[in-house]
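Up next is chain A:
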Amino acid sequence: MSASSSLDAGDRVAAGRGPSIPAFRVARSKRMHLYVLIVCVIIVAVLASVPLWSQVGTSRTLVTLFGLVALAQMWNLLGGFAGLISVGQQAYIGIGAYGLWLLADEFHLHPFVAVIGAAALAALVALPIAPLLFRLRGGYFAIGTWVFAEITRIVVSNIQATGGGSGITIISAARIPFETRIPGTYWVGLTVAVGSVLIVYFLLRSKIGLGLTAIRDNDLAAQSSGVNVFRSKLIVYVIAAFGCGAMGAVVALNLLFIQPSASFDITWTAFAIFIVVIGGFGSIEGPLIGAVIFFALQQTLSQHGQTYMLLLGAIAVVMATVAPRGIWGLVVARWDLHLFPVRRGLVMQSPPERAEPASAGEADAAADASSRKEVAP
Partner candidate 1 sequence: MNWVNITLQGILLGGLYALFAVGLALVFGVMRMVNLAHGDLGILAAFIALALVQSAHFGLLWASLLTIALMFGIGYVLQRGLLNFTLGTDDTRPIVVTFGLSIIIQNGLLLGFTADSRGLDAGAVETASIHISNQLAIGWYPLLVFIAAVAIITAVQLFLNRTKLGRAFRATSDDREAAELMGIDNRHIYALAMAVALVTVAIGGIALAIRTTFDPTTGPFNLLFAFEAVIMGGMGSIWGTLMGGIVLGVAQVLGAQVFGAGWGILCGHAVFLLVLALRPSGFFARTVTT
Partner candidate 2 sequence: MSLLELQDVSVFYGDFQALFSISLTVEEGQTFAVIGANGAGKSTMLKTVAGVLRPRSGRVLFEGEPVDQVSAHKRVSMGISMVPEGRRVFPSLTVEENLHIGAYGGRKGDWNLESVYELFPLLEPLSKRQSASLSGGEQQALAIGRALMSNPHLVLLDEVSLGLAPVVIKRIYEAMVELAVRGTTILVVEQDVQHVLTVADRVACFLEGRISLLGRPGELSSDDISAAYFGM
């Protein structure tokens, strides 16, 4: 089997008699994607080794990058792929943070394990909320998510047991010895970041993923095409909550101290929006690039507080108006480059009447070279 054949062969339509549709098959991956995969594995391996040879500060700082990657992937999953623009994901970030405290300090789970539990908690909360929010559309849906985030913030602020408005320390995590805690937190963070990319990747390759494109573009039309719109949206919303919950737990683990005003801060949404707007909507590569750029900006400029945020806002406004598909969108438009094989292409196969290829490899190469019509996610 040649390197260019698809990982999912799909259907083959045989050329029939008379004027017929040229034979085609649905293909997803190209040779290039294999190289990308190798590069990604190398990058992750390098990142995983960081705590072994670098300073403590580096590890802790990179965890924030991992958090941003996860947040951006989740926000983009909702907004860029499913068309659900949420300005309230901070609800689940906060639930993740406080969930970690609850499971680690009150239920005595190991903090690293509690991260998954906290994420599951966030997903559990998202389940009944989603149907309510789905009654709203577009901008009103967005504000609805904000209302829900506010509700979670107020509730947590008012409960004395969680430390109320002043916040609380995650004692069980603080008690883990330094030499274990720093690398451990780092690796948990890395896992969450990589996991978020993988979740989005596999979701998009699935049947649900195909439906998402239709939903985003016109969900009424999608419904009449047989796509179960509600179920797809629900799955995506719950997964995004899970991812944001995991991210919130990781951030909490990194900081050891949580506070409603910080965990449920709308600023998280601002960051997510900035990352996705700059990097690119509706692709996996976009938010990755955006996260790195944002992280770099944050490290250099964030001490300037309001000016920095003002600049962020201005850049986001300009980018959203002028280049709505972000930096990666510009790359795609210019070079038609797709690193992650989530799109489905139609590979036209040469009709049988043409010259016989000498080997199977050549046939596939010929197919590759002929026009590919790709379905855009």
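Selection rule: all candidates are chains of the complex that A comes from, given by their letters.
Please note the rule applied: contacts are C-beta pairs under 8 Å (C-beta built on N, C-alpha and C of every residue); 3 or more make two chains touch, one makes a residue touch a chain; residues count from 1.
Quick caveat: nothing in here was measured; it's all calculated off a predicted structure.
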Single touching candidate for chain A, where 1 or 2 all sit in one complex: 1
Chain A - residues contacting candidate 1, complex: 79, 83, 85, 87, 132, 135-140, 142-144, 146-147, 150-151, 154-155, 157-158, 220, 266, 269-270, 273, 277, 281, 306-307, 309-310, 312-314, 316-317, 320-321, 324
